[in-house]
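Only one protein chain is missing; all other protein chains are in place.
Each chain carries a letter (A, B and C) given by its place in the written order, and its residues are counted from 1.
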Amino acid sequence: MTTNLLRWIPLLPLAAAVLNVFFGGRWGKRFAGILASAAVFGSFLIALRVFMLLSPDAVLRDTLYTWIESEPFKAQVSFQADALTAVMLLVITGIGFLIHLYSTGYMAHDEGEARFFAYLNLFVFFMSVLVLADNLLLFFVGWEGVGLCSFLLIGFWYEDPANTTAGNKAFIVNRIGDFAFLLGMLLLFWEMNRLGVPSLDFAALKDAAARIAPDTAVLITLLFFIGATGKSAQIPLYVWLPDAMAGPTPVSALIHAATMVTAGVYLTARLNFLFVLAPYTLSLIAIIGAATALFAGTIAVAQNDIKRVLAYSTVSQLGYMFLAAGVGAFSAAVFHLFTHAFFKACLFLGAGSVIHAMGGEQDMRKMGGLRRRLPATYWTYLIAGLALAGIPPTAGFFSKDRILLEAYASPHGSLALWLVGWITAGLTAFYMFRQLFLVFHGTSRAPESVQAHVHESPAAMTIPLIVLALGSIAAGWLALPSRDVWDPWLQAVLGRSNPAEHGEAVNETLLVALTVGIALVGIAAAYFLYGRERRVREDGPLWGTLAQKYYIDELYDFLFVRPFTAAANWLARAFDPGIIDGAVNGVAGLVRGISASGRRLQSGNVQHYLFAFLIGTILIFVYWLRR
Amino acid sequence: MIVFFILAFLTLLFSLLVVTQRNVVHSAMALAATLFVMAVLFLTLDAPMLGVLQILVYAGAIMILILFVIMLLNPLSIEARPAAWWMLGSLGAAALCLQLAALVHRPAVSAEAAVPASFGGPESIAQSLFTDFALPFGLASVLLLVAIIGAVALAQRQR
Amino acid sequence: MQAPIEYYLVLSAVLFAIGVAGVVIRRDVIVILMSIELMLNAVNLTFIAFSRFMGSVEGQVIVFFVMTVAAAEAVVGLAIVISVFRFRQTLDPRDMQLLKW
Partner (left out) sequence: MAADYVALLPAAQMLVAAIVVLVLDLFTPADEKGVLVWTSLAGLALSAWVALRFRGAEGAFGNTLLLDGFAVFFILVFAVVAALTILMSVQYVRESGIREGEFYVLILLSAVGMIIMASANDLILFFIGLETMSIAVYVLAGMWRSRAESAESAMKYFLIGAFATGFFLYGIALIYGATGSTHLDRIAEALGGPQAALLLTAGVFLVLVGLAFKVAAAPFHFWVPDVYDGAPTPVTAFMAVAVKAAAFAGWARIFLHQWEPLRDEWTPAVKALAILTMTLGNVLAVTQSSVKRMLAYSSIAHAGYLMIALVAGGEVGAQALLFYVVSYAAMTLGAFAVVAALKADDREGAAYADFAGLGYRKPFLAMAMSLFMLSLAGFPPLAGFTGKFYLFRAAVAAGHTDLAVIGVLNSLVSVFYYLRVILMMYMQEGGVEAKSFRGAPYLYAAVGFTAVATVYLGILPTGALYASLGAIASLR
């Protein structure tokens, strides 16, 4: 089915971005935000319309023109929308619109508002190109474009050099992933050529997938997965995401939580027909996903920056999605992607609201007691937090539960994978509520001057929060066990995945109970340690004496909390920046070192150059004659 | 044969002098001598026209030009001769020499071709120049035009 | 008796290498220029030798062009030498190291 509706989804934000770049300064700041939001809202309406038009097994097409053509290869600028794309589009434009709206309030006092909205619109443009692309080459355009926008937005407040460094790092780490992606694409193309189908269209790939040699499939999918780890912040390329929190908070919500970082998950889902050919890659994905989930969850516990907790939490949740993809449950991965977009965006925006109210403060140790001052923020934060923790009946419960079920019961799943996911679920609940209690409960630890200033955010900011909070509850109901509309919707694209129908018999109820149970334990532990004031005693001697009365706490502290926090701290302080970050920086440093010493060859003495010329000639002859 | 060896010896001797003389004027003189001897070598290869041109163009025009610039700039310093660098450079050149010699010492044509008496004379060269090589000949004049404009542009007094 | 062609070719190879050596080791731009002329002359000798032994006058005509090129290069080269000399009263390439790294 063809329609020329699809092209307007990316084109509207692009047009708004261009207008804002050239005229944004002249029209006044207010207008820039309104224009940008309106454009994304327009896209959202079109996406809704597209969603209505679609049936689960239909594909809408919209071909603009032939991009690259030289016989026999041909790539078109052509958009397609199937069930999977429609879901992604709704997330991107819907949540994107809410975040644009929020930004009109959040960025109202900022000088570069027009620039900000131009970048944000440009991002929506590239992201929708990414999900709408009907071939890998066009997909790559979106893939690289979102990376670029992410770089520009992270470094948006460039007065602080740390921000530009973070932007740079994000871009370069992403490029490592892109390197693998590009190689995977070349290899895939070569293989397709061999099969006599010189094309990179998804449709053609899907048709030819069965004929791809198994070894080649493993190599190709591995390369694509490395690309995905870069964009979706998995071990070992996750290092850029926590640093990316230097950008404005709406950016973190839109790009670094709800949309761009899910591009890797989308890639594996989109190419699921390739990945299922490579069981080896799949199991690697599952292991990396599970490891990332646990690892990042642990680090999140030891963070004190409100946004960094959420950043590591995002890494951890993305790990869940890869865990699901790795056990072949692509539908469950996309489902978690979908629900996560709501509650994580809500959390980030809530955090933005808190930071806004606190005059830019991000350290949770200097917050507390904000519950009454910021009621709207508090309640939405609580709901989203419950969703993240996976407490029924919120959306997070349904999606996480499904992933854990698949991790255990799917043909590729195992008890070990489930166990890791299960522990992470407890951790998630714990760090989330630690944060909630530190920020909103107790009494304020902020200086007087800041406290006097605290105020609830304007409506432009709270309305998106409320909408997202409602979404955080309702989004999960798409997959109620009794009436599941999610799986049938995506079945044609992602294949069937219902653990109840295959694999060994599982006591589903038990698994659900265990998951909810550990989440509740995590919340309880957080409440126990941070819910009341006493646990924050590190700040003053007063709390020390109070704490003496609770010997049981001491015991608990000694047996469980100390080793655990020590491990978490070690991971957060030493291992994360030292080993993994160090490896990335080390490679960069190595290149720079080689470069710096290599430059010395360039002595400036022309006779050295002449001599090099001579030696080069001699070597060529030697090489040729020795052959 | 004997003639060749004498000429070859002289060529190499003078050319080595060009490279080894520390005084630039001495080098220039040695170069003039080399070019002169090579003109004679050209004669032994039945290239009388080029022998004459060699003397006129090279030993005449170009050498005069070089000497002129030497006089103009009058660099009095005698250059140093750092042993290590000389060694390195000479070794490189020697390696190249060995390779080239190894490559050329067995050419396809070994026997001398029979040639008419006019071979290499003005007529035969002119004949070829204005028929087969008319185009390069014309372009050579463009090349000279470039050189003239370039030299003027670089050496002319500043406005 | 005429010497065989390989004698000429080897002679010109040696001459070429002497020119190369001069270019690389001498620290006077004018001598470097002269060494380049030596290299071109060695090539000329090769051309003329081939020309004679193949009995085709083509090689000689090519030498004519090489001489033209050599003259043009010498003229421009010397003009460049003069323009460099204006800034620094030197002909030593080691003194021309404003640009490096």
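As a convention for this text, a contact is a pair of C-beta atoms (placed from the backbone, for glycine too) under 8 Å apart; a residue touches a chain by one contact, two chains touch by 3 or more.
These figures come from a predicted structure and were not determined experimentally.
Enquirer: Kindly name the visible chains that come into contact with the excluded chain.
Expert: The chain that is not shown is in contact with A, B, C.
Enquirer: For the chain left out of this view, which of A:E69, A:D215 or A:D363 touches it?
Expert: That would be A:E69, which touches the missing chain.
Enquirer: Which parts of chain B face the unshown chain closely enough to count as touching?
Expert: Touch set of chain B with respect to the missing chain: 100, 103-104, 106-109, 132-136, 139-140, 142-143, 145-147, 149-154, 158-159.
Enquirer: List every residue of chain A that touches the chain not included in the displayed model.
Expert: 21, 65-70, 73, 77, 137, 140-141, 144-145, 148, 151-152, 155, 158, 163-164, 167-168, 171-172, 175-176, 178-179, 182-183, 186-187, 189-190, 193, 588, 591-592, 594-596, 598-599, 601-602, 604, 606, 608-610, 612-613, 615-617, 619-621, 623-624, 627
Enquirer: In the complete complex, the non-displayed chain touches which residues of chain C?
Expert: Here the touching residues of chain C are 9, 16, 19-20, 23, 29, 32-33, 36, 39-40, 42-43, 46-47, 50, 54, 56, 58-59, 62, 65-66, 69, 72-73, 76-77, 79-81, 83-84, 86-88, 93, 96, 98-101.
One rule holds in what follows: only the chains that are shown with their structure count from here on.
Enquirer: Out of A-C and B-C, which chain pair has the most contact pairs?
Expert: Ranking A-C and B-C by C-beta contacts puts B-C first.
Enquirer: Farthest chain from chain B, going by the mean of C-alpha atoms per chain?
Expert: Chain A.
Enquirer: Roughly how many whole angstrom separate the Cα centroids of chain A and chain B?
Expert: 70
Enquirer: If you average the CA atoms of chain A and of chain C, how far apart do the two points sit, in angstrom?
Expert: Spacing between the chain centres: roughly 64 Å.
Enquirer: Using Cα averages as centroids, what's the distance between chain B and chain C in whole Å?
Expert: The computed centroid separation for chain B versus chain C comes out at 6 Å.
Enquirer: Spell out, as numbers or ranges, the residues of chain B touching 2 or more other chains.
Expert: 89, 92-93, 96
Enquirer: Got the chain A residues that touch at least 2 other chains?
Expert: Where chain A meets two or more other chains at a single residue, that happens at 611, 614.
Enquirer: Can you list the chain A residues touching chain C in their complex?
Expert: It is residues 599-600, 602-607, 610-611, 614 of chain A that touch chain C.
Enquirer: Of all residues in chain C, which touch chain A in the complex?
Expert: Residue list for chain C touching chain A: 20, 23-25, 27, 93-94, 96-101.
Enquirer: Going by the contact rule at the top, pick out the chain C residues touching chain B in the complex.
Expert: 1-11, 13-22, 24-28, 30-31, 33-35, 37-38, 41, 44-46, 48-55, 57-58, 60-61, 63-65, 67-76, 78-83, 85, 89-92
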